[in-house]
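Note that this is a trimmed complex: some chains were dropped, and none of the rest were shifted.
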Amino acid sequence: MDVGFIGMGRMGRGMAARLAQEGHTVRAWNRSPEAAQGVPGVTAVGSAAEAFRGDAVITMLADDAALESVLVQGGLLDGAGRPGVHLGMSTISVALAERLTAIHERAGIPYVSAPVFGRPDAAEAGKLNIVVAGPEASIASATPLLDAMGAKTWRYGEKPKRANAVKLAGNFMLISAIEAMGEACAFTEGHGVPGAELLDLMSNTIFAAPVYKNYGAAIATSRYEPPGFGLRLGAKDIRLALQAGEAAGVPMPFASVLRDGLIEAMARGDGEKDLAALAEVSRRRREGR
Amino acid sequence: MDVGFIGMGRMGRGMAARLAQEGHTVRAWNRSPEAAQGVPGVTAVGSAAEAFRGDAVITMLADDAALESVLVQGGLLDGAGRPGVHLGMSTISVALAERLTAIHERAGIPYVSAPVFGRPDAAEAGKLNIVVAGPEASIASATPLLDAMGAKTWRYGEKPKRANAVKLAGNFMLISAIEAMGEACAFTEGHGVPGAELLDLMSNTIFAAPVYKNYGAAIATSRYEPPGFGLRLGAKDIRLALQAGEAAGVPMPFASVLRDGLIEAMARGDGEKDLAALAEVSRRRREGR
């Protein structure tokens, strides 16, 4: 398929490279142009408009503001480009997903929300878990792309915002797991057991899952650089979850604790470290530092 | 080995049966005597004192009060019985573990803390994960018993209380996972996605671990009976974790949220249901019921 790709951060580059490797034609654009260059098999184009056409366009941007700036303020939807489908793969707010659904409808361009779980290495290997919601026919038309990028595609019906809600719920669960590990480590450390020894047990028995193994390894050794998933991005996701929770009338006491802990972590200068650095908040509190 | 077994609840019966099956001689006692009877290969005895002797004695009681009542108020430590080692396998407080350590030392009876992870079916199958701390020689002498009951024994040094801290930390992580699932389900349900569909994704990808699969299945279907791990017992464990946390100077905001949620669940009549019923607190709040 002929695909435009907007947003060539670490995730985007991996996904675009994978698409090219699987035989798709990829035109890529990024605000800072260097990022769009040097990706094997991918052609860098000079404007977002050149990317916003073809069989499909994929957007993979950092947040609501970046996506709105390119798409809405950039006027892409009013331009000449009529992509067959727009796959919005960024982690954005539920509210923006709803607005995008409405304005795409007015513009006559099919919109599908398709945020992903997985780190850059999974993106390069085509092993993402893709959470999809939107018009069935549009999803069907994008199947070759979804199959190229994902280990599996998870379908959540026709309303795009649902995929975004699922993505935020997943990130909330992930950050909750980190906080739980952080408190648990501070707790056993207060009783003489290194967190590493606790997490070795847990992540090999009842919590034997990628989240606990990967983030647990970082917490066990207090190594948070380089970041896989940056703490500041995680704080953004919790903010989005709290907003969407409030909009749907859902109290979320764990999410509130996470919010406060992440703010504290950023005040301590850990915003650019890996999300797992949230665990240090609990350790510092215990140690009185 | 010749083993006394005190406390024949669902877990205790499974463990005692397993020991007998693996060739050990088991004398069992329970406060309500029926529970000690009818376990294949296990001999019921008429008093705790008759169980409290031999190569080793194992205690597996519901809580601090039950253990103190039998052991301390019951005067076992001052009696004629001199078991080779006392394996305390109940989930008890860190503070009681410290007191037990001191009074066993005075009595000259080796004490080892050995709480377990696993449900009754794992106990019967000898597949528990056993968390052990105590004098090395005593643990060595109990190895045949630990091997019979456990898939694996995890060692945490010579101070018994450390094993209890690890056990409480693990249960705290478990209940945190349930709360996170509960809030996440309420959240996606508020946006039109059944919790079951969220948990299907999560427990098969980044959270593919027994805790998320087992408790997730209960939450997905809102089925909390019969209980595997009773909610009221979970509330007790969080209370113990908060107490031991305070003693070690560890703030635990997640544990505090769990405490309040579990109290609310019990006020709604869910104390005897499975711990996973904690998830209903989040759902009820969203639905305004």
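Remarks
First chain written, first letter: the chains are A and B, and each begins at residue 1.
Throughout what follows, a residue touches a chain if its C-beta (ideal position, glycine included) is under 8 Å from a C-beta of that chain, and two chains touch if they have at least 3 such contacts.
Since this is a predicted model, take the numbers as computed values, not measurements.
All together, the complex described by this structure holds 4 copies of its single chain type, of which 2 are visible.
As a working rule, only the chains that are shown with their structure count from here on.
Each chain gets a centre from the mean of its Cα atoms; for subunit A and subunit B, those two points are 37 Å apart.
By the touch criterion stated above, subunit A contacts subunit B in their complex at residues 94, 117, 129, 131, 152, 154, 156-157, 159, 161-162, 165-166, 168-170, 172-174, 176-177, 179-181, 183-188, 190-193, 197-198, 200-202, 205-212, 241, 244-245, 248-255, 257, 260-261, 282, 285-286, 288.
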